[in-house]
Structure formats: structure tokens, C-alpha cells
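A single protein chain has been removed from this complex, and every other one stays in its place.
Chain lettering (A and B) follows the sequence in which the chains are written, and residue indices restart at 1 in each chain.
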Amino acid sequence: MSLLQVESLSKKFDGLNAVDDLSFDIQPGAVHSIIGPNGAGKTTLLNLLTGIYRPSGGRIVFGEYDLTGRAPYEYAGHGIARTFQNLQVFFNMSALENVMVGRYLHERCGLASALLRGPRLARAEKVCRDEAAELMRYVGLRSYLSVAADAMPYGALKRLEIARALATKPKLMLLDEPAAGLNPTEALELDDLIGRLSERGVTVVLVEHNMRLVMGVSNHILVLDYGRKLAEGSAAAIRNDPKVIEAYLGSAVAHEDPVGGPSASAVAVAGEARR
Amino acid sequence: MPKQYSAPGSQGKGERDMSAQFMQYLLTGLTVGAIYALVALGFSIIFNASHVINFAQGEFVMIGGMVTMSLAGTGLPYLLAIPLAVVAAALVGLALEKFAVEPARGASVVTLIIITIGASIFLRGLAMLVWDKKLHALKPFTGDTPIAVAGATILPQSLWVLGVTLVIVLALTWFFSRTLFGKAILATSHNRLAAELVGINVRMVLFFSFGLSAALGAIAGILIAPITLTSYDVGVMLGLKGFAAAILGGLGSGIGAVIGGLALGVAEIMSAGYLSSAYKDAIAFVIMLAVLFFMPSGLFGKRGGERI
Partner (left out) sequence: MPPHLASARTGGMAALATVIALLPLALSNNYFYDIAILVGLNAIVCVGLNLLIGYAGQISLGHAGFFGLGAYGSAILASRYGWPPLAAMLTTTLAVAVLAFLVGRPILRLKGHYLAMATLGLGVIIFMVITTEDKFTGGPDGIAVAPFSVGGLVLQGERIWYWLVGALLLVAVWLALNLIESPMGRALRALHSSEVGAEVVGINAADHKVMVFVISAVFASVAGSLAAHYSGFVTPGKVTFLHSIELVTMVVFGGMASTFGAVVGAAVLTTLPQLLTVFKDYEMMVFGAVMMGTMIFLPRGVVPSLARLFQPRRQEASGKEGGA
């Protein structure tokens, strides 16, 4: 049975179809990538899949639960976690506390016990702290254990979001451009991290422009263009799909782009893809 | 009502009374509403330019009325006293921007709110020193013989209020749509960074917007003083209600401020007349809360949330 079923999902922003009648399935295990030119609707799709946006139409079924129209915290409660293209780090806390917040669902306590701080809560807090520290080491943030989030470099913050998402113990993890802004060494480390996530039993959905990363780690790729599914299949099949090459390169060569013209980065990415 | 069973003609008369009364409430409401509209416009101009909610807006209203009262008291004709009072208020507005808002650029919403409230307390304290705690009257601009309008009466001063408000709204419309400086203000409110990039002097825009908005507040204070009297603390209620009007219309929308102000004035007077005057001052806030609960962007405000 598929882990996630998306059925003719749509999202309109005053006339613009950011996601347009999109259907696909995500099988449990493995790494699935979603690629597409800038503005293709990838982030919008992730926002829909985490309840941040309410769909204009269609359904989102996770396991046996129809989550369409639910609030983001309910998606999290069912085991969907994510990171953000525009970081949503808690900059008013330490790095460790950021990850501890991620354990909220598993450490929730009543108001009375929070106010009175019973011995049980104190013990649970210790466990929470230890596990958060463990997760930070796992994603390679060992040296940031006692650092304030607002004093961390960009690359470390991206990992911090991954650690925070992992702390929720997700079944499905959505990563929105985790390699963007990373230097080549950091990007290489990311390959390894994503591989380990998958081994941990977490199904990964990767939205990425870095084709080396995508082609290297994905078992399955979905290509979006103008909010619609352009192609779907294995890395090898996608690499050689003429429609995909057309979408990345063709818009610059073949036809005038009705929305905004192809962005430089899309072409650059296409260049990478051909390499 | 027993009246309805009396002579046939009286029903018509009763109806006429009814409509005359309605007319009276409407005229009074519009007059009060025009003042709220001017105050709300002042809020909107500053909010647009700087995203600061200026809680000292009401004090500009007070300064306008009190300075005019003092100058007129020395025998100066209104033709001189009024422009001087408006200039005085504008200078206070500029000083507020220069010495209180500008140094706190980038501060949080709460901090800016406390700064402008501190400024309003400071200005009230100053007014108490310069003048006193008493109520002061201002002579109407052109006599006080009521004029009959459709069965109701209207004071000449009310006509001044409505007329001047109309002129100001037209002038502001022209200013924001036709002059370069007005467009610069609009551009800044839309996207500050982009405005800076195309060479707009954003600091100048902020500075100027405080002066303009203070002048508007002062005009409101001068117009209304002959009707309601003035004192060192008239600004408190007028400021808050102007605020409610701005929210009703949609924070930052010029047309919204005007419609919101008029609607609030009429609603206030009507509910005081037909329901109960005990809660006259509360109406504005009840309406404001209702708007915020059910239509958070107001009648004409921009909709839409942040992007993730």
C-alpha cells in the first residue's frame, strides 16, 4: 500500500494555478525526489502536504487517513515532518532547544504538571535533552550543542531543521531544497545524511535543484512544471526523457514562456543534469 | 403608541418627525464621522510610510484646537491663527519622527507602540503646563445660527467640518496620484526596499509623513473644537476612535479611512439616539472588535498572508 496518495490536488492563487490537478503516490521506504524549474509549484506542494495551505481541490491521503483540510499540527501528528526552503528556525532559542521542540509530540504534558514541574516531568526533560543532543550528533551538529541558533552559520541551520524534523519521529520527511546555499563539501555530506535517513526507515521526499544530489540518491523522481506532472520514473528514465529536457532547456530555445521567462538557475540546473 | 390612533394627519407628521430625526442623527453622525475620518487618515499615512501606529495622533488634534484657541485669544484673526496652529502641530509631528521614531528604527511593534504612547503622555503633560486642565471654547468660524436641512438643522460649523474634510480628501487624492512626492510615499509603503533602490529618499518620506499626518490631525482638532470644546486631553478618545475608524476601513487604506470614519460617526450617533447613549463611546470599539473578528483586513484593506 502506498504511504501517501495525492489525488487531483490543486492550489490556486488569484487565478494562478500553482498546483494543478496533480496526482501521484509515494511508496514507503526509499527516496523520492520532486524537481522542476523555479516557480513550478514544488514548495506550494509541500505546503499543501503539511496543511500550511488548504487545497483548492483534491485529496491528500496518508496511510489510511484522509488529511485533506487538516491543520499543520495534525499532519505532524500523523507522522509527516518537513524542513523549509526559507528557514523556519526558532532563533530565540539554543540549537539544542530547537531540536527539543521537535520532540513536543512525544513529551507533551498537562498544564498542571508544566506549572508544578513534578519529578516525572523533570525526568522526561532529561531524556528529551539527551535524545535531542543525540539527534544533533546524528546530523553532524556535534559542535553546536550549546550554541544559540542565531549564532549558527546557514549550512548548520539547514541541518538543524533536519534534526528538529527527525525529532518528531516521522514516517515521511519532506526536505525543501536542503542543498541550496551549501558549499560542495556540505552538499556531499548531505548525500550521506539522506541515505542514512532512508536506512532509518524514514521515507524521504526531496525537493532539490542540485541534480547531482537528486540523481545520486533518488529511487524515484517526479517532475513538475507549471504545477502539473510532467514526468515520473527512475532517475535514468527522467534523465533521458525528452519532455524533461524540453522543460528545462526548451523554454529558453523553443517557445516564449508565458509567465516569466526561464530563470538562469533552471538553465544552469539543466546544464548540470546533462553533465 | 397611542399617537397612531389620533387624527389622520398626525401619522404623516409622525413619519415626518421620524425622518427629520433620522436626518438630524445622520447629519450629526457625518460631522463627527468626518473628524474620525481625518484622524484615521493621519494614522493611515504614517502607518503606510513607516508601519508605525502612532498613538500620539490624538495629541495633534489637541494641539490644533488648543493653539488656535490661544492665538485667537490674543486677538489674531482665524485666517492667521489656524494656519499657524496647523504649522505648529506639523512641527511637533516632525520632531516626533526625528527624536522618537527615527532613533528606534527596526524596533519591535511593542516597543514602537510604547514610544508613541510615551510621546502622547509627554505631549499631554506639556499641554497641561502650557495651558491648564480646563475645557476651552472656540468661536465658530462663521456664526452659530442653525441652518434648516430637510426638516433637521445643521450648524454652520458642521458645514465647515464636512466641506473642509471633502476638500482635504480631494487634495490628498490628487497628491498621492499626481505628484511625484505622493507617489514616492505610496511606493515606500508598498515596498520600502524597492523604493530605496529606485532612489527614493525613504527617510525623507517618513519624516514628511509625520508632518502631513500631524497637520491633518490639527485641522480635525480646529474644525471640531467650536462644536465640542477642547482641552489638554481631548486627543485620547478622538485618537482611539480615529484608530477604530482606520481598522474598520482597513489599516493603511485612504478611502477606507474616510468611509470607516463616516460609518463610525453615523453608527455612534444613531445607536446613541435610537438605543442608548450610555454606551455611546463603546460603540466604536465594539464595531472595531467585530470587524477584526470577522473581517480582519477591514472594508478596503489588503488581504493575503505571508509566504512560506
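What to note about this one:
Heads up, the rule we're going with is that a residue touches a chain if its C-beta (ideal position, glycine included) is under 8 Å from a C-beta of that chain, and two chains touch if they have at least 3 such contacts.
The model shown is predicted, which means the values in this text are computed figures rather than measured ones.
From the options B:79, B:129, B:148 or B:180, the residue with contact to the unseen chain in the full assembly is B:129. In the complete complex, the hidden chain is touched by one of B:115, B:154, B:206 or B:227, namely B:115.
Which of A:165, A:179, A:193 or A:238 touches the hidden chain is settled by the complete complex: it is A:165. Considering the complete assembly, chain A touches the hidden chain via residues 50-52, 71-73, 75-77, 81-82, 84, 88-93, 97, 100-105, 107-109, 111, 113-117, 121-122, 125-126, 128-129, 146, 164-165, 167-168.
Mapped onto chain B, the footprint of the missing chain covers residues 47, 53, 100, 103-104, 107-111, 113-115, 117-126, 128-129, 236, 240, 243-244, 247, 251, 278-279, 281-282, 285-286, 288-289, 292-293, 296, 308.
To be clear about the criterion, only the chains that are shown with their structure count from here on.
In this assembly, the C-alpha centroid of chain A lies 49 Å from the C-alpha centroid of chain B.
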